[in-house]
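One protein chain omitted, others in place.
Then we have chain A:
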Amino acid sequence: MNPVNPVNSGSSGSSGNGGGVVRTAFAAAGPAPGADADPITTEIVRQGLNAAADHMKRALTRTAFSPIIYEALDFAVAFYDTDMCMLAQAPTLPAFMGTLGFCVRAAVEGVGGPGSLAPGDVILYNDPYGTGSHPQDAAMVVPVFAGGELTAYSVIKAHWLDIGGKDPYSTDTLDVYQEGTIFPGVKLYDAGRLVGDIYRMILANSRMADMVIGDINAMVAGARAGGEALAAIVDRYGKAEFTACVARMYAHGEALVRDWFAALPDGVYTASGAIDSDGVSGVPVPFSVKVTVEGTRIEVDLTDCPDQTPGPINCPLPSTVAACRLAVAFLAGAGEQPNEGHFRPLDVLTRPGSLFHPRRPAPCFMYGIPADHAIELVLAALAEAVPDVPAASGGDINALVWWGEREATGTPWTDGAPHPVGQGASPRGDGAGALMYLSQSATRLTPAEVWEARNPWRIERMALAEDSGGPGTHRGGPGLDLSFRCLEDHYLTSALARTRTAPWGRAGGHAGRPGGLTVEHPDGTVEEHALRTRIPLAKDAVVHLRTGSGGGFGPPSGRDPQAVQADLREGYITEEHARRHYPHAL
């Protein structure tokens, strides 16, 4: 069950500069283990693990302090076995799917290995090269003991509002040390006792210490609750039967995904794209993916990409692997909550020292941009083999992060969120109106009334953008137009990633609109931004966010005239748009 090629994710040492290729593979060796486990108990254990993970998720969201956790659900909760294989993950941030194995391994190594763990320990870990994310994404790892024996780990990785770094949210860091304080695997609780020194280090390094402490309490409580639920399952069946059932559960997940790939025509499928900019040099960053389907296995090759960039769009290996897993899960996962078995048929090839396998101290704050783009390209490549694959969506999470001090009280505040995009049309029908991007698909948009009660804003517009969906036989989903009027001075970091490449159509469908951000300053100047850190906003500045729409599917001339008429009647498109793209329907 060990990875064939375990990755030393915590260190920068590796082969030569930019040379060589690393294969990250998790295939099980030999005959499927656990075949003799009772299928009934296996199913009950599988359900129990998923239910326990859901319980951990609820415990966290109901006590968390920052909206980025309780509204945006910017976290993942999971259980791992002692071989660092994923037992279960609750439906949380898909972008974190399967990243936590790297993270738990590195966290445990950081404190001296499994032998150094005791009941009541909680390990804090946020090294970007082990978590796959930026330092804001911090993990709490709780070793789970059953019958006195280390049996598993429960882990929560969640976005902290601030843990130092040059700005609360940065699109222009030059190395990882500018991005936040790093905890390379330290015990926050030692055998149940809070380690005060670490706690004070956290407090001293956060602009939003009160909220971060609240979130830490929520994470610790959640990870412990999950650990107790997991221990109860192990206790009920005993370690031996539990282990056998888990082996069979992995084999089951693996079989589901392998069956799906077996049905695809073997072949090599490719797609290319370009990221707007690395946030520093301002020039597009092109790359391509090569997907090989061979029998029941799939390989994603991400070696055709630039060397690691000066700006922070480098994607550490755990998130590169997670992006590939996510693309596969969207296609082949049958809607199941995944476990390690679902990941086994997938190999990922990367090149150390490159965009998708950077080495310390490459900056990686905006790691999500290449990860999301890779998901889009894996889907685009497989579209040749899987006719159902939709046209491109808005393709970006459209993250905005705001902060300042309240005028009346001087209290520091910060808020940040992703925003929904139009979805690509597919052979099944029109793309949906604004939904969160795939990698954030469990995330929810914060209500305007909650925003206004909390932040110095007035939301002047929250609307579907007319004429924005890519024309086609099936139309792309519209993007979103959002306007924020600032009622006090503050700052904004804009992390828009897809303003230069329009969401592509498929099979003759036209492209949708790319995203964009306009700031109207009170002095009348108007600026366009994409990746920009710390934009000063004065009272009465208005920020207009336009999120990308979905591409169309099939030629517009094939669109049912009645559908065009309905779009006109409901105001999704204007007369002019209809004349231009759908003259046959008028």
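Heads up, the rule we're going with is that a residue touches a chain if its C-beta (ideal position, glycine included) is under 8 Å from a C-beta of that chain, and two chains touch if they have at least 3 such contacts; residues count from 1.
Keep in mind that, in the parts below, contacts and distances are computed from a predicted model.
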Name under which UniProt lists the unshown chain, selected from "N-methylhydantoinase A", "Dehydratase", "Thiamine pyrimidine synthase" or "Biotin carboxyl carrier protein of acetyl-CoA carboxylase": "N-methylhydantoinase A"
Sole residue of A:331, A:542 or A:564 that reaches the chain not shown, by the stated touch rule: A:331
Touching the absent chain when the full complex is considered, from A:46, A:157, A:187 or A:529: A:46
Touch with the omitted chain, as defined above, among A:252, A:475 or A:532: A:252
Touching residues on chain A - with respect to the absent chain: 35, 39-40, 42-44, 46-48, 51, 54-55, 58-59, 61-67, 70-71, 91, 94, 210-211, 214, 217, 220-221, 224-225, 229, 251-253, 255-256, 259, 329-331, 333-336, 338, 379, 388-390, 419-420, 423, 426, 428-429, 432-436, 438, 441-445, 447-450, 452-453, 458-464, 480, 483, 569-572
